[in-house]
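Note that one protein chain is taken out, while the other chains of the complex remain in position.
Up next is chain A:
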Amino acid sequence: MNQGVLLCKLDDLPDNSSRGFLPDAQGQDTVFIVRRGSKLYGYSDVCPHYGDTALPWKKDVYLDAGGDYIVCAAHGALFTPDTGECVKGPCRGDFLTPLKITVTAEQDVVLLCESRGKEQ
């Protein structure tokens, strides 16, 4: 069975919202989740442009104003929330690093540690 990290309760993630978790020593989150209806999409908070910088200009603000795309605020790159593909911006054609997220019977949102990849 996977070891997981409890991130929040499902109710803490309103539909069409985004939220960051697991801050580093500088206080910047290292992973984030976008909720679309019943689906949760989790990614490492690292833009593929430089591979070393986080996406949002402000905590938890990962989506554009219309809620259609994930945005990297450094240079305005746009990513599709469901696939993580960059469709506009410096890293066009590259992908955010996806994470495995599960929701338990208790409605806990859990990051499965085996999926953290580069975060380890």
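We adopt the following convention: a contact is a pair of C-beta atoms (placed from the backbone, for glycine too) under 8 Å apart; a residue touches a chain by one contact, two chains touch by 3 or more; residues count from 1.
As a convention for this text, contacts and distances are computed from a predicted model.
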Candidate names "Cobalamin biosynthesis protein CbiM", "Glyoxalase", "Formate dehydrogenase" or "histidine kinase"; UniProt protein name, chain not shown: "Glyoxalase"
Identified contact with the non-displayed chain, of A:9, A:36 or A:88: A:88
Sole contact to the chain not displayed, among A:40, A:73 or A:112: A:73
Among A:53, A:80 or A:102, the residue in touch with the chain that has been omitted: A:53
Interface residues of chain A (partner: the chain not displayed): 25-28, 53-59, 61, 64-66, 71-76, 88-90, 92
